[in-house]
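Below are the structure tokens for one structure; questions will follow.
Shown here: the complex without one of its protein chains, the others still in place.
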């Protein structure tokens, strides 16, 4: 297969390249950029010296239709809104890593993203690609909305208890912590080294655009979920997300019982690893890999459960999950080209 | 005055030394250590070259009674239990930075600390030294239990709304994040650089010994508070604590109204700084200083408030607050020797 | 005295403010900025909440002449070139932290800085302010060129052996390592967190504008010094410079003998601390302080000496030395407002 990556000069794009350039079913990667054209890819990423002789190509829809089987959009918000619709009648499958196609309601997108949304007719066609929860639909998808990094960690952490109504749906609070690479490669004072190092910051309080995405996905699992509390913190590290999730139990369940629910729920999900009792994953334990690791513990004093879910934001939170969906969409084994160990330490 | 520091070779001890050696009312610091005796202090801390010619002294209660007016115990749990009672009948005032004297119930200490507790008669004499909340008692204290780092950030963050019953007392959830220096100077695999860097970990889930301390202090403010959820995470940084606090409001209050409550509550507290609407403190904004900075925001969708409280764990969370209490106990201006700016960046 | 700080919104500027706002001989700080005017200083630096009620003022030479006794220029290259000459006939003393006035030859400035230089007549009036080496001239200075961060660490590390001709003047190689704050507060991809963290980079190889500054200062001490090798590396940390210096000895000297030379050379220099044999300073041992710590060791196998010199780039490498010079220029004790301990850890 021939795949195209739009936004190849970003962190999501280069992570896609790392995986797809070794993928056994990918014959060719074509790299597109709006900012740099006809220059060698290694100018942007010298770590790929001798591993890539690509030149970045201009974004040209007709050329893409002729040359590409699957197109990955690793682009900032707003790009996919314009680009995706042009491929709907074509044979090119689209995997969009941006947030443009994830929400089902145009008004919600516009309220949270504060920018115009694509037509709702396009949103209807987009399949939400949380690989573990939506596999049957993903298999048939032609237009795939790859989930956000925070939603992936959060929804996977909550799905079993939400679906099985083991937690009070109004009680959910998520305290998410992320590395800085999620903010992309463009320099800003907010991601300036001297401002981030030795520092923890909260940001977009009650305003993060991933809030409605999480709520929408949980609502599909259990329509009693409406509003959650969800907060994001910037950590002094490059990669990794931890979602620490708090919820009140609807009855008194033991930690063991809940762990069994999770193990059973994710029995056929090769990238979700449930930890044993009294073990919790740290972000580094999934570094560079496509795994989502989950640990949990009931607090009998408060009858709340604490769930810890970690991913590598550039992998399971972006490029890795996109390739997982690529595998599912094309009938390949879900783990193809993706089942490798985290890098540690 | 002559002050003694027991545990001078630890991080809390050396931070005490940094402040007390410049304090206008301190004539002499005497440094004690159980591990190193008669060796120059600068062997432990070369950054103090030419700033200290102290030799570490053996712990000798009689000698201390003769030479010291105020004794700071910056020691691991268990030390103060043995040492503090020996000074009760003496003229030496004790400021204990360990957790040994903070809880009022012996059984609670033994359940959470998993070690024997001092006699309850000693606990009764100890004054809990959260400077902002307990000033009148601190003024008269001879035996002071300096609060823990997490409790300081958490209690200061919650006190106004808990005392004034603006939040549901059963709804409180605290997600705390700390730098590694809180774990002290002794090497362990848990604080090994290669295990901490580029990593976020949760630890002591539902078992942290600071939980009963927070609950006890909140209960004093509002006896409807019994159990809270409280979690601690290790961040890849050296100093700083952020407590992100979630609670349901008992009525619909605006962010502005709550900020006014906080500003008024802390009007006479020089080390608590309340941020303006839509501003949240980051940990680095108090680095090296004795400030506790607080920001908050109401989420109308869930009718919860999010409160962010940050401190430097070695300053307001340990040595700084200890000196603040030293000032109050001795009738000095509360800010003496302590009112300096954070170091930034 | 009334002091002005131009470039108050930069890292050098805010470090000047940290020191000068507590300086016993400074009655008032006036803060100037070209980018932000009439806005509260705490908008730029929230860590100064309640510590500063300054508004940033526009740069207005006449106003400055009326209101300021000493003006610090903590500005990017090119600003002082225009600003400084306007004060030459005034009563305002200028302390310029930029590189604009450090080199004595206009052509050299233009070759290395790649921008136009001030008139050589102004350069002649400027006194090079390496406090330890040039005290007599600094006392009389009205226009002071504060040294660069790398030159400060390097020249202090080399001065004793260069002046006393104990090393081969052609053999000097300096491998310098710096934290990222030296690059200032403006965001760029080169200082983007995700590009710096877990990374060591060399930069400006053979082209760093501090090379001629070091050579010029060493040449004053010993005119046999002409060219040195000098290299700069960016470290994943915020503050700190280490200059590791290599030079061939002209004879066989012992480590002890050289340490004696250094201790004697810096006998009256309160901010230079010479380490004992087999002890080397690390950058954190001067963090936040004005100290320059130096260790050295002779390698008998190669008859070279290795000298390690560390400073905090924002303190002894910028703001701290500027205040040290301010003290000297105004007849105050050299250490006034500056003699405080490093913050550790």
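All chains are identified by letter, namely A, B and C, in their written order; residue positions are counted from 1 within each chain.
Going forward, a residue touches a chain if its C-beta (ideal position, glycine included) is under 8 Å from a C-beta of that chain, and two chains touch if they have at least 3 such contacts.
These numbers were taken from a predicted model, which means no experiment stands behind them.
Touching the chain that is not shown, out of B:35, B:107, B:194 or B:254: B:194 (per the contact rule at the top). Only one of A:27, A:279, A:300 or A:333 touches the absent chain when the whole complex is considered: A:279. Which of C:287, C:326 or C:340 touches the hidden chain is settled by the complete complex: it is C:287. Where chain B meets the chain that is not shown, the touching residues are 11, 179-181, 183, 185-189, 191-198, 236-238. By the touch definition given at the top, chain A reaches the unshown chain through residues 11, 14, 17-18, 21-22, 45-51, 181, 185, 197-198, 238-239, 270, 273, 275, 279, 281, 284-289, 293, 340-345.
If you put the missing chain back, the residues of chain C touching it would be 170, 173, 175, 177, 179, 194-195, 197-203, 205-206, 227-229, 231, 233, 235-240, 242, 244, 246, 280, 282-284, 287, 297, 299, 301-302, 304, 306, 308, 310, 345.
The rule is short, and it goes like this: only the chains that are shown with their structure count from here on.
When chain centres are taken as C-alpha averages, the shortest distance to the whole-protein C-alpha average belongs to B. Taking the mean of the C-alpha atoms as each chain's centre, chain A and chain C sit 46 Å apart. For the pair chain A and chain B, the distance between mean C-alpha positions equals 39 Å. For chain C, the set of residues touching two or more other chains reads 11, 181, 185, 197-198, 238.
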